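Here is chain A:
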Amino acid sequence: MGLTFDNNRPIYLQLMEYLYGQICRTDLKPGEKLPSVRELAVKVGVNPNTVSRTYMEMERKDIVVSKRGQGTFVTEDKTVIQELRQKIADDKIGDFILMMNQIGLKNEEILQLMEQKMASRKEEKE
Partner candidate 1 sequence: MNKPEIYLKNVTKKYLRQPAVENISFQLKGNGVYGVLGENGSGKTTLLKLIAGLLRPSSGTVKVMHRPVSRLSSKDIAYLSDADSLYSFQSAHQLIHFWEKVAPDFSKDKAFSMVRELNLDVNMKIKNLSKGNRARLKLVIALSRQVPVLVMDEPLSGLDPLVREDILKLIVMNADVEQQLLVLSTHEVSEVEAFLDHVIFMKDGKCILEENAEVLREQKGQSLVATMREVLA
Partner candidate 2 sequence: MWWSLYKKEWQESLFRFSLSLALLTAAYVFIYIFMERETPLVFAVSLAVVFLHIFYLFIMLLASLIKEWKENTSHLWMNLPVKGYVLLSAKLAAAFTQFLISISYAIVAADLILQRAMRMFEDSAAEGLTGIISMLVPLYRELIPWVLLAVTNGALQLGIAAMFIFIFSKVVRPFGWLAAIVLTILANYIYTWIKNIPLIERSTEWLPLLKGEEIYKKIYALYPGGADLMEVSEGIMTNVYLGQIAAELLVLTGAFFLISWLLDRKVEL
């Protein structure tokens, strides 16, 4: 079945990250319906309650809205998605810089390394 999880971390968090990825790169477009709890559970191979919890957490953060009797939809508010993308990027880059600093690299060195790497790589998706 679908996704491979790192069983050392809560599954709902990993599922949320997976869905955020889809939303940020608009595989799931603003206003689009998310798969039903059961469908997604079967697709990724988890318990429907885990999917429910993920949807609930995402709703609490206003990334999705659930409409009674219709299902769960990606928010139509593009600024929210933009903020989400921004936040994930901030977090990840923050972590990255911290890590590079920890192995003794100065900020200019990091930037330099990044530019070199970027030049030799094409864009990737997940």
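Brief remarks on what is shown
In the analysis below, contacts are C-beta pairs under 8 Å (C-beta built on N, C-alpha and C of every residue); 3 or more make two chains touch, one makes a residue touch a chain; residues count from 1.
Criterion applied: all candidates are chains of the complex that A comes from, given by their letters.
Fair warning: this is a prediction, and the values are worked out from it, not measured in the lab.
Within the complex, chain A makes contact with only one of the listed candidates (1 or 2), namely 1.
By the touch rule above, chain A contacts candidate 1 in their complex via residues 1, 5, 7-12, 37-38, 41-42, 45-50, 52-53.
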